[in-house]
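Below you'll find the structure I mean.
Omission of a single protein chain aside, the complex is shown with its protein chains in their original locations.
What follows is subunit A.
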Amino acid sequence: MANDPIKQFKITDIFTIGGEGETGGFEIAFTNSALFMVLTVVAISAFLILSTRGRGLVPGRLQLLSEMMYEFVANMVRSSAGTEGMKFFPFVFSLFMFVLVANLFGMVPYFFTVTSHIIVTFALAMLVISVVIIYGFMRNGLGFLKLFVPAGVPGYVLPIVIPIEIVSFLSRPISLSVRLFANMLAGHITLKVFAGFIVSLSSLGAVGVLGATLPFAMTVALTALEFLVSALQAYVFAVLTSMYLNDAIHPSH
């Protein structure tokens, strides 16, 4: 089938390193996913470096764009995690830009969507939650465990409340990764299925071509929606990251 909606997510090796006898027998593959991650990082770096190279007091268009990106994320971190959270600004900004550009790259035809694989989004979410846990213990010591003990709860309910709070905390990386992955995966499949309808319908002759205008209109609308979702999911990911970092800084509810 030419328009298999799942085929776009297939991982293929571009080249491999090692294998027999080398690198301890492990084969390290450079896949199309890795290629697009590299492209994403290169695009972000190139954009930010080139657009701020002028350092004009009155910014040009591109410089203004990167300054807006900076201020957008800076305001987000400051309002969710406070001024103290600003030490995590580079972290949140990198995550936001990576997810945003990877999502937008996925909208280009024939490009691979890095964030449509749960292992990628889960790795990002684990990175976030590891930072929260490590910094939380570093800053607050054992006081970080107050996160699991809501204030004003009588002692005899604590055996019930603490497991619930722990499960609630552990669900954060899952919900963070599943949200991004599911949105990208579902969106791209929907887009591909509706676009496939156009081909199948228009092969039925004149009536089919007429009917194919309906899924065509749908595909156009869905493309716009997907651009919205791409930006929105990057935003949600970054907002929740800064909210979780806020918990690491102020662990009491």
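The working rule: contacts are C-beta pairs under 8 Å (C-beta built on N, C-alpha and C of every residue); 3 or more make two chains touch, one makes a residue touch a chain; residues count from 1.
Convention: contacts and distances are computed from a predicted model.
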"Branched chain amino acid ABC transporter substrate-binding protein", "Cytochrome d ubiquinol oxidase subunit II", "Monovalent cation/H+ antiporter subunit D" or "AtpZ/AtpI family protein" - which is the UniProt name of the missing chain: "AtpZ/AtpI family protein"
Absent-chain contact - pick from A:134, A:164, A:199 or A:220: A:164
Touching residue (missing chain; options A:79, A:130 or A:252): A:79
Residue, one of A:17, A:46, A:204 or A:217, that touches the chain absent here: A:46
Touch residues of subunit A, complete complex, unshown partner: 46-47, 50-51, 53-54, 56-57, 60-63, 79, 163-165, 167-168, 170-172, 174-175, 178-179, 182-183, 228, 232-233, 235-236, 239-240
